[in-house]
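Only one protein chain is missing; all other protein chains are in place.
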Amino acid sequence: MPSSALTRRSFFAAGAAAGAAVAFGGVGVGGRRSEAFAWGEDHVVEYAATTCDGCGNKCGMGAWTQDGALWRFMGLEDHPFAHGHLCVRGLGYTAVAYSEDRLTTPLKNDGQGNFSAVSWDEAIVDIAARIKEAEPSRVALFQDSRATDQYYTQRFMNALGSANYYTDTVLTDMDILTGITNILGVFPAPHAEGSKYIVLLDKSYYEGVRPAETEEVIRVRENGGKVVVVDPRLPSIGALADEWVCVRPGFELAFLLGVMGHLLNNDLYDKAFVEANGTGFEAFAESVRSYDAAWASGKTGIPEAKIAEIAEGLAAAAPHCYVDMQWAGTVGSGYRNSAETVRCIILLNAMLGNFNQEGGWVFPLGPWVDDSAFDPTVFKPVGYPQSYAIGAGVHPLAYMYANDCQAAMAAAAEGALDVALFFGSNPLADYPQAAMTAQDVEKIGFKVVVDSFMTETAKTADYVLPETTYLERRGIVGTATAPATVATLRNPVIDQVHPETKPTYRIIVDLAEACGLGEYFSFTLDQLNETYCAAYGVSYDALKSDGLAPIPGCELEFGNVPAFATKSGKIEFACEAYATGGMSAVPAWIEPAVSASGESLRLITGDQVFQSKTYTMASDKLAQLAKDFEADRVWMATSRAAELGIEDGDVVELSNDSGSVQAKVRVTGRIHPDAVYLPPHYGCESEEIRAAFGFGASHKALVTRQAEPESGSGMLQEVLVNVKKVGA
Amino acid sequence: MARYGMLIDTTRCIGCYACRIACQNQNHLPADVSLIDFHEFERGAQPCVRVETVPTQCMHCEDAPCQAVCPTAATYTDPDGIVRIDSEKCIGCKYCMAACPYQARVVDHRTGVVGKCRFCTLYAPLEEGMSTCLTACPAGVRMFGDLDDPESDISKRIVETNAQPIAGDLTKSKIYYVR
């Protein structure tokens, strides 16, 4: 429970008046006055350090309660992603704990879509019976990219003997994972602080930058460095950049090839570094040399001189510079050429020789934990499933540790799934081609949804189990990798709001026991955390009170060359895996799958700075922000709108084979004329989530379920929509 | 006595709304009551487009029109120059809302009392972990301090950046903008 209770200081006791909204008597003023929106006094204020759950970053968060109720939140000073700040999403998502729309008890579907309350025992026994009945290979478990209590969920599936564990990797980071594992074998992170030249590529897809990054970008410019945003849409952080270079969507690869070609043709790359650390550079150079700034200009619409200028700017600043690779962004799952785009980002940075350099790309050290850390008498070894996951092996370049949730949906359509467990995952709202996904989910024999809210997917489930929110529970020890990597822990901030809710790990343990798999879960959460703490060399008590602890031996030393865990042990400028995976061994131009013309425009998307997927709309504070600022509008470039006779504020219909939606238009200079932008957060169809219901249009109604043949990545932005003014 | 004011550097603002939510949390406001508003301006045309976000709130005017029209004198200026509302005097007539040139006042629909920013961040140094528009901003957009103290950071920064009130000398506002 929250520690370090402190009562308000005597300062605040002065000049108080009676009443509900009591506050400061103006300092030094005689007489009693009470003030609107005052905090009151004589309250018990408590503090807990925990982690945010607004997105997958899990920033460290300090939380204050007043008389046991949530009050205010700040980022943890020592958390490398937060540096004392939370983003708006983290600040506002906290409102879900007290939402009146929360699920409070297990619910059972009568088969007609009517839910009635049942006991946990009844629900767990019934669910376990259905799981045991089913062939393990016909059972699947889905989580979203936050993957709450993944140790438990994955272990449960392994114990069950099913490989069908899915997160939404193919819709987010598949190509980044593919690229990093094949080309580098070690994970990079930007070191903005101390950089002299940063190219922010693709920030618009994931506007919610890590809070610390905002400050770092400002500092780069204050120190005379340059920040260039290359993006089809001007993101919010673009306000801090020197300039925005508007690239044709889907042609980011051409920009990168042009920059690399320019570096090669003008001998502007770090020869010593690539020779010492790369393999296949000759073949690489031969292929890439043919792409120069002029060629790239034709493809991207960026002036040739600008491409050359950026290449030369990077080269001049090298090695204290980098081209950013945005996780959860377009480059990880956006286009037909995303796998190639990611590879080029990696290799361009390698050409700049910025690895483990100040202001370049650094390779943070993480703690090494293997099976030996786990006492087998407590953590019974679980083994691995004998069969592959549904969808595995279809895409030769796919990152081997991430299963393909889209393939699972396609298989469900063929009747391949008897049981599906959705833990905080809402495919009906978050997976492409919403209408088809709904049909496919319908074909799954038995469905269980574990969530805090009655999501669209929950409404189709046989059982809905109420989950506690992140503010009411302890989590599993994790890490935040950075130049100084820290261990992190989610700690409870408030008492459980609804007594009948349970955290994910608890539900898994109950299910496992009912399935006869209890032996694999005979440890407590504390034992698991103690084990991680011992392996990391940190104190569990420190994590409980501080939310984070530096991991000894995980401080980065600048100047060291990272150990490349690739096949060759080097940076693979020419990569055999890519060749066998259906691509060329060295980078080459790949045309995007669709092209815009006239009223048929490329539909692009991306998280708004105050939302994440659709789940943040359950927070009334974040939902109200969206409503107040009409964040559900579809963006269209000024020039394109003029051409189509569309004015700001008009309502348009966006349609294609997948579906059609209506939205109000925001005419803006902030987007490439080939594209229309629709945010992925709105169009909630579950009236049980009142904050979100009925606001905005669904982006996923328009997106095709498709995959990059080589990596299986979702190609979320290879979608055309017809734009028609309603009533014209 | 001090004369407190704020500096808002819009050249650092990314329009993320974190200040609004932080303020709502700190001050126990419901989702639909916000003391901070945002004005977004898009300037230029492609390929040269800039976006400027200007957050506004109570400007703590020295010539406060809200105070002038308040029939119950619920609105007052304290000796530190902070324009305040005595919530136990407010009848909710909304005359102050009509008078405020910045639309900075809102009705708290729970009580009918009109509210606004009261520079709560003044107390941030006194209390740990204040989550105010100032402390929560990841971009360091805001600065708070004594305008009468020539040595204060805010006074120096106003001079350095030639920061100006949003509407010139309209109401002698104490929020200065870098734009």
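As written, the chain order gives the labels A and B, with residue 1 at the start of each chain.
The rule is short, and it goes like this: a contact is a pair of C-beta atoms (placed from the backbone, for glycine too) under 8 Å apart; a residue touches a chain by one contact, two chains touch by 3 or more.
To be clear about the criterion, contacts and distances are computed from a predicted model.
Look at the chain that isn't drawn here: its UniProt entry, checked against "Protein GrpE", "Polysulfide reductase", "Iron(III) transport system ATP-binding protein" or "Sigma-70 family RNA polymerase sigma factor", names it "Polysulfide reductase".
Contacts of the undisplayed chain with the visible chains, over the whole complex, involve B.
Screening A:628, A:653 or A:688 for touch with the missing chain picks out A:628.
By the touch rule set out above, chain B reaches the unshown chain at residues 37-39, 41, 54, 56, 65, 68-74, 87-95, 97-103, 107, 111-114, 166-167, 170.
Heads up, the rule we're going with is that only the chains that are shown with their structure count from here on.
With centres taken as mean Cα positions, chain B sits 33 Å from chain A. For chain B in complex with chain A, the touching residues are 1, 11-18, 20-22, 24-32, 34-35, 38, 42, 44-47, 49-53, 76, 78-80, 82, 84-88, 90, 108, 111, 113-116, 118, 120, 123, 126-131, 135-140.
Considering their complex, residues 8-9, 11, 17, 19, 21, 24, 26-29, 33-39, 47, 62, 64, 71-75, 85-88, 91-92, 94-95, 211-212, 214-215, 218, 234, 236-240, 244-246, 609-610, 620-625, 628-629, 637-639, 668-670, 673, 691 of chain A touch chain B.
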